[in-house]
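As you look at this complex, bear in mind that one protein chain is not there, while each of the others sits in place.
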Amino acid sequence: MTKGATRPAWWVGAAALLAVLPWVPGLQSDFGRSLLSQMGIAAVFALSYNLLLGQTGLLSFGHAVYFGLGGYAAIHLLRAVNGGWPIPVPLVPLAGAAAGLGFGIVFGALTTRRGGTIFALITLGVGELVRAASLMLPSFFGGEEGVTASRTEAPRWLGLDFGSQLQVYYLIAAWLFVAAILIHAFMRTPVGRLCNAVRDNPERVEFVGYDPRRVRFIAFSVAAAFAGLAGGLHAINYEIVTGEAVGATRSGAVLLMVYIGGVHHFVGAVLGAAAITWLQVSLSDYTSAWLLYLGLIFMGMVAFVPGGLAGLAMIHLSALRTRAVAAIARSYLLALPFALATLAGAATLIEIAYRRSTQPEAGALMTLFWIPMDTAKPWPWIGAAGVLALGAAALARIRPRVAAAWERAAEEIHAHA
Amino acid sequence: MREIVVFSLLNGAVYGLLLFMLSSGLTLIFSMMGVLNFAHASVFMLGAYLSWQISRWIGFWPALVVAPLLCGLVGAAIERYGLARVHRLGHVAEILFTFGLAYVIGELVIMAWGRNPIENRVPASIDFAAFRIYGTSYPFYKVLMTMISVGMFAFLWLAFKRTRVGLVIQAALTHPRMVSALGHDVPRLFVLVFAIGSALAGLAGVIGGFALLTEPNMAAALGPIVFVVIVVGGLGSIPGAFIASMLIGVVQTFAVAVDYSLADLLRALGMGLPPGSALREMLAIKLSQAAPLIPYLLLVLMLIVRPRGLMGTRDT
Partner (left out) sequence: MRELFHRIAKYGLALAAVLAALPAAADTLKIGYIDPLSGGAASAGVNAQKHMIFFIDRINAAGGLNGQKLELLSYDNKVNPQESLIMLKKAIDEGARIVMQGNGSAVALALTDAVLKHNERNPGKEVLFFNYAAIDPALTNEKCNFWHFRFDADVDMKMAAFGDVIAADKDIHKVYLINQDYSFGKAVAAAAHRILAAKRPDVQIVGDELHPLQKIQDFSPYVAKIKASGADTVITGNWSNDMLLLFKAGKDAGLKVNWFTYYGGGLGSVPAIGHDGVGYLKQVTEHHKNVLPYLLPEEVAFHKRFTDKSDEMYYWRIRNMFAMLEAAAKKAKSNDPVKLAHALEGLKLDTPLGPMEMRADNHQLLQPLFVSTLSDKVKYDVEHSGLGFKTDKKISAADTAMPTTCKMTRP
């Protein structure tokens, strides 16, 4: 898990990076900054979920409930601000955090009595319950239309009116930084350590004299508070909150983010949030099959790379220090063209199939990997299938090499450890 | 009044039977392997699409047999080549694997058949009215659904109580490790169970496909309710799943017919409404509007009060 002390230098570096990002060429447009804002919100949400799943081992399928309820609370506060309340916009997300904490305590008292699969099922039920209820209480949830507010009709704060996306991004980045520090600090408190203990061995925690249910309840409430904070930021960014903010899709998305990013690593949550947000927003432009790719990547991660992207990076970094790294690099280099071929072949087949079934009016002609092809004819299918088969066969041959190189690296790491 | 009660009972029973068809397979899988198979409703959807496609080629009645078989094979493949690797990583990993699988199967369906609902009409051979009550005709395919559902229940019950494999599986429902220690090939049992469970889902899909709308969103629409059924019914219990399905089906259908709210009840009792618009709004919700909530309310209550469900034999 997380090892070593955290040096302040890293935090300063992170802050500097957050400050500089919206000026990076390519991200300077309104859309680029909007993308960064979305990533920031997702990162706060993912960090809260990491606290729940990664640190305390609680798998929740309904975490979006606290995100959404926090968002609704914040947007109602923003509406009040539009009506004259003298609260500056940067403090509005606190309403989200408060709502998240409140609902977390109320629902948490009921749901955290058990852990494991029962807990997962309860969260699923509560999530669906809240989602269904969101359509029945229009005064709070606004019905299908949702609730809107304006972030500019508010008292100015340091001369800022938060009309521009840039200002909103900095607000989100600031809260992200604060949330990250707070969660990191929380994990270092005795309660935080107990969360890890409950994740690893709840029976033992009981024997040592602590109540795992209490610990789960505390972790749940804190996670809900930060989820609500993310919801509040969401409300400010979009100036609208609708029922799907509490829905199953959003709960599923944060699960994907945290797991793909790396469930055991603090930074994994941020990584996963950035990656999945980018996929959702931008990849969908290039291919209508993006959700299929995401699902496959997720399944692959669960089965083969449980540590996620962050875990993968960790492993490689520790391998860097060994002498076997050259062998590993060589085997990767050897495998690379075949891996690319396999992926290209599979992707081509998938893209062609999608084009034919979902966008027939766009015609049969496509250009994939710089090769124009007529999908109505059989040869693109045969060609892609052939490339896929050859690539896969070659990879199967090379796999023992890669495995052997990694075994040597693992031996060396264990010898040094 | 009598009409609406009779119809609600009939409709509710049919809906309940559909839920049972769908959840019987999942009960099997969940009870035996502890795997919360998120992809179960997706296999149901696959069954609906496959049966439509196959009926176009070779007719409805053969499709009724072939589609579930194909789904069973798909289930076997999922367990053999996918889930088997994930078992050692724990229950969370298994759940997550099937979670991703649900997305993937959904997208594969879109890849093959497009994003729009397909015209899965009731096949001509069963498209007639079975009987008429109070001037409303009742379609035969709903009767067929009833027959298949009851047949499934009978099959599962007999298979468990009367065959050797069934006995072993029953033992594994409550004591999986002991069964393994006694020398039974548990991985192969797992493949068998997953295959049977998926075949049942596929069979449910064949009928569900034209009773409901055949579209890529089918799985997401029915998935959560199925979990409610197996948890409320009880982990490890087929009769429990049956009772839970019927309970949920009938109660939800009856609820739609009731246009009264708690506010009406208060007024009828002569009590005034409390002040505060939010509370008033909650009390004014008609039961017919709140019907979709009922299964989840039941789930949450059951999990809090009695996690092993109505007739469960295991806690988890």
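For clarity, chains are labelled A and B in written order, and residue numbers in each chain start from 1.
Quick note on the criterion: contacts are C-beta pairs under 8 Å (C-beta built on N, C-alpha and C of every residue); 3 or more make two chains touch, one makes a residue touch a chain.
Note that this is a predicted model, so its numbers are computed, not measured.
K.L.:
The chain left out here touches which displayed chains?
P.N.:
Among the chains that are shown, those touched by the missing chain are A, B.
K.L.:
In the complete assembly, which of A:L51, A:A64, A:A274 or A:A405 touches the absent chain?
P.N.:
Answering carefully, the residue with contact to the hidden chain is A:A274.
K.L.:
Determine which one of A:Y72, A:Y169 or A:Y238 touches the chain that has been left out.
P.N.:
Reading the full complex, the residue touching the unseen chain is A:Y238.
K.L.:
Pick out the residues on chain B that sit against the missing chain.
P.N.:
Listed in rising order, the touching residues are 1, 3-4, 7-8, 11-12, 15, 110, 115-117, 119, 129, 132, 134-139, 142, 211-213, 215-217, 221-222, 253, 256-257, 288-289, 292.
K.L.:
Please identify, in ascending order, the residues of chain A that touch the omitted chain?
P.N.:
Here the touching residues of chain A are 2-4, 6-7, 10-11, 13-14, 17-18, 21, 24-27, 29-32, 34-36, 38-39, 135, 143-146, 148, 150, 152, 163-164, 238-242, 244-245, 265-268, 270-271, 274-275, 278, 281-282, 284-285, 310, 313-314, 317, 358, 360-361.
As a working rule, only the chains that are shown with their structure count from here on.
K.L.:
Okay, in this complex, where on chain B does chain A touch?
P.N.:
Those in contact with chain A are residues 34, 36, 82, 85-86, 89, 91-93, 95-97, 99-104, 106-108, 110-115, 220, 224, 227-228, 231, 277-278, 281-282, 285, 289-290, 292-293, 296-297, 299-300, 303-304, 307, 315-316.
K.L.:
If we count contacts the way the header does, which residues on chain A are in touch with chain B in the complex?
P.N.:
Result: residues 57, 59, 110-111, 113-114, 116-118, 120-122, 124-126, 128-129, 132-133, 136-140, 248, 252, 255, 259, 289, 291-292, 294-296, 298-299, 302-303, 306, 350, 353-354, 357-358 of chain A touch chain B.
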